[in-house]
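For this view, one protein chain was removed and the others were kept in their places.
Let's turn to subunit A:
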Amino acid sequence: MQNVQLAEQQAAICLRQLRFSYDGNSDVINIPQWTLESGQKCFVFGASGAGKSTLMNLLCGVLKPTAGDIQVFGQALTKMSARQRDRFRAKHIGVVFQQFNLIPYLTVAENIRLASWFAGKTTSSDDQNFQQRLLELVAALQLKPEVLHRPSRELSVGQQQRVAIVRALINQPELLIVDEPTSALDSYARDNFMQLLMSVCEQQRSSLLFVSHDLSLQSYFDVDVNLADINTAGGQ
C-alpha cells in the first residue's frame, strides 16, 4: 500500500464524520466533513484548546479516531495498522514542530538521515540520492553546508527550524504539517522563515497544513480555516 505513488489529482486530506475522544470522554474532535485540495497551502487557526494538536495527531496517524474516516491522498489512515500508519507518516508526511525538532546530540546531517532511514531508504544508492537531495534542500533553505556536520544543539533556533523543514521534506512527502513553527522566532526571522517555507513548498509541490494561532501569518496562504468552524465538538 505504501509503495503506490499517490495520485496527485486526489484531495490531500479528506475527513468524513471524524470523531475523536480521549478514553471515552466527550468528543474533542467532531468534523462532519472537510477537504484540503492537493497542492494547497492551508492555514488552520484556533484558540488553544480548540483541538489543533489532536487534529494534527490524527492526521499523522499517531492517534486513531473514535469514528469516521481520514484519507490522505486517497489512502485511508483509518484502515491501516499502527505500524502501517507509522510507515505512511515516515514516507508521505513531513512534520515540523514549534520548537524541539531535532535530536540534540546528533549532527544535523544525522538527524536528517534518520528521517530517510525510517522511510525505508537504507541502501547505498538511497544514500547517494539522499546526499544530493540534502544539499539541494539545504541550499533552498539558505543554510550553509558546513552546518550539516555540527551537533544540532549548537544551532540557533532559526537555523534549527529551517533544518526541521529540510528534515520534513527529505523524503519528498506529499503533505507537510507544520505546527506553530515561528513562535520561538523574532519577527525578522519569522518573515524570512515563512518566505523560505512557501517557496520550498511550491518548489517541492507539497501540500501544506499550517497550524497556528498567529493570524498575522494568514496572508501567506491560499486557504484558511478556523478550526472552530469545522469542529463541532469545539475542542476540550
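Here is the rule we go by: contacts are C-beta pairs under 8 Å (C-beta built on N, C-alpha and C of every residue); 3 or more make two chains touch, one makes a residue touch a chain; residues count from 1.
Convention: contacts and distances are computed from a predicted model.
Asks: For the chain that's not shown, choose its UniProt protein name out of "NADH-quinone oxidoreductase subunit H", "Cytochrome P450", "ABC transporter permease" or "Carbon monoxide dehydrogenase".
Replies: "ABC transporter permease"
Asks: Which of these touches the unseen chain: A:13, A:77 or A:95?
Replies: Answering carefully, the residue with contact to the hidden chain is A:95.
Asks: Specify the residue from the set A:62, A:76 or A:135 that touches the hidden chain.
Replies: A:62
Asks: Can you list, in ascending order, the subunit A residues touching the missing chain?
Replies: Those residues of subunit A that touch the unshown chain are 53-54, 56-57, 60, 62-63, 82-83, 86-87, 89-91, 95, 97-106, 110, 113-115, 117-119, 122, 167, 179.
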